[in-house]
Structures are given as structure tokens and as C-alpha cells.
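Right, I'll just put the structure down here and ask away after.
Every protein chain but one is kept in place in this view of the complex.
Our next item is subunit A:
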């Protein structure tokens, strides 16, 4: 096991520690020891209830969503060959946002399960438009990013239009769009889990081909890769992951942008290692941000998406600055 590979278990440990602390944080503070005892079913009854019904599903959901968004971002960055790409930057999250804004504002009486479905649909529509561009021969991946940005702008204008026309329900929509884990329970975990279980392994199985793609289209084709088809498969995988996560937790930014970056700095650019580490980091980041959001201004909760943005963006600037100095 090389030094780089030995980092992965270390991050698993970090994730577990973060999760235990996060589970203990909130209106009722629970010590890490009691958290562990409750998880094994030997803790005090009242705490076990709080943990089992409220805190644990939330933390599990944060892990799943963080991992999904991080891997989605890692795939996009590898495919577009630009470290600034991520599901939020290329419009996928905005598509989900527009669809859920339509549900929140135009069909306020619709049942609760419709919102995530609609969000996923919105992400899928944006993906379909992007697909039309990718499937065409010889499209530069950069063009894909620009098309995504333009779609994002249109979706944003649509969201603003709906918000201005329906001032009454604005706060619900804003909260959703900021991305929040508030009030999420086991049913949300079950909703997102299948997607993660299916598409994370698919992403992992594509890791070596992502490496080939990062050498450039000509080299990849020379090595016998059908570049256009590979891109489509990657796009679908990335969108499925991002769409499922965003549908359940709202448009959480910067996890998909930041996690692959940190992972790349720690373990290098080989996707077979990069993808799992990015997933662990994304999960850790999300769990930590959610815990922080609950702890910062009680009794108010800072939506997790805002915490990730406030922490993530300055760090991101710093990272880019370092990479610039090293001349990448």
C-alpha cells in the first residue's frame, strides 16, 4: 500500500469522527460516548430516540448527498478537463431549482413527494439539452460548460420570475434553494440511497477511462476509446448522482466543486483513487457543515448550503491560488 493509498482509510476515520460529533450537536447536546452507545443500542432511552429518529437519518443523508455531489463534480471536472466545472456551475442544479420552484409556487397543494421528483426531472431536462450538445461529433467539452452556464442563467431568470410573482411562498423556496437538511428523515435516505448504490459503483468502474480521457481526445481515441459515447455515459452518471442528491437536499453548492479539488491535491489525478477519496471528503464536508449550521446560531439553523458556500469559497480561492503558483 503506497502512502497515497493509505490516506483513504484515514479519511474514513475522519468521516466517522465528524459524524459522531455532528450527531451529538444540536438543541439537546449529547456526548460522543453516549452517541456511540446509542448507536449500538445501549444508550439512555431518550437520547436513543432523538438520535434514531432525527439525528442519524440526517447525518446519513448528509453523507450520501455529500458523496454523490463530490463524485458528480469529480466526473465533470475530469470530463470537461477544467477544475472549475461542477454540477452547480454548469446549470444542472439550477434546472432542478427551476423545476422545484414551479412546484412550490404553481402547485402549492401538491403532495410532498412531488418536489424531489420534479427537481430530478429539472436536472434531467438540463442534462438532456447538454446531451444533445455532447452527442454531436467533435464538440469541445468547454462548449458543454458554456452551454450549461447559459442554461443556468435562463433557469435562474425563471426562478426569479416565479419568486417575484408569488411573494407569499418565497421563504420556503429560498430555503430549498439554499440547500438544507432541516426536517429530513429516513424516507429521504431511502429515496436517495438506491441512486447512490447504483451510480457510485458505475462511476468507479469508469475511473480508468476517465484517466484516458484526461490525456486528450486524440490520445483517448488512439487508445481505442469511443470518446463521444464515453462522454455521454459520464454525463448521465454525473447528472443522475447530482440530480438525486439535489432533489432531496436542495441545491447545495461547492461540495461538488471543492471535494474533488482537495482530493486531487491529496492523492493526485488518478481517478481510481481520486473518486473514493473525493466521495469521503464530500461526505465529511457535508456532515461537518450541517453540524456547524446547527451549532452556530441556536435556535436558528443556518442552511447547510450556506455554510458550505461560506467555508468553501474562500478555501477554493486559496486552492486555485496555490495551483496557479505551481503553474498548472
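Everything that follows uses one rule, which is that contacts are C-beta pairs under 8 Å (C-beta built on N, C-alpha and C of every residue); 3 or more make two chains touch, one makes a residue touch a chain; residues count from 1.
Assume contacts and distances are computed from a predicted model.
> Please identify the absent chain by the protein name in its UniProt record; candidates are "L-lactate dehydrogenase complex protein LldG", "Fe(3+)-citrate import system permease protein YfmD", "SPW_0924 family protein" or "Molybdopterin synthase sulfur carrier subunit".
"Fe(3+)-citrate import system permease protein YfmD"
> Kindly state which of the options A:16, A:114 or A:153 is in contact with the chain not pictured.
With A:16, A:114 or A:153 as choices, the missing chain is touched by A:153.
> Among A:20, A:61, A:85 or A:246, single out the residue that touches the unshown chain.
Residue touching the absent chain, from the options given: A:85.
> Looking at the whole complex, which of A:145, A:181 or A:239 touches the chain that is not displayed?
If we include the chain that is not displayed, A:145 is the one touching it.
> Of A:36, A:102 or A:175, which residue touches the hidden chain?
With A:36, A:102 or A:175 as choices, the missing chain is touched by A:175.
> To test your reading of the contact rule: which positions on subunit A touch the chain that is missing from view?
The missing chain touches subunit A at positions 82, 84-86, 88-89, 140, 142-143, 145-147, 149-154, 156-157, 160-161, 163-165, 167, 170-171, 174-175, 177-178, 253-254, 257, 300, 302-303, 305-306, 309-310, 312-313, 316-317, 320-321, 323-324, 327-328.
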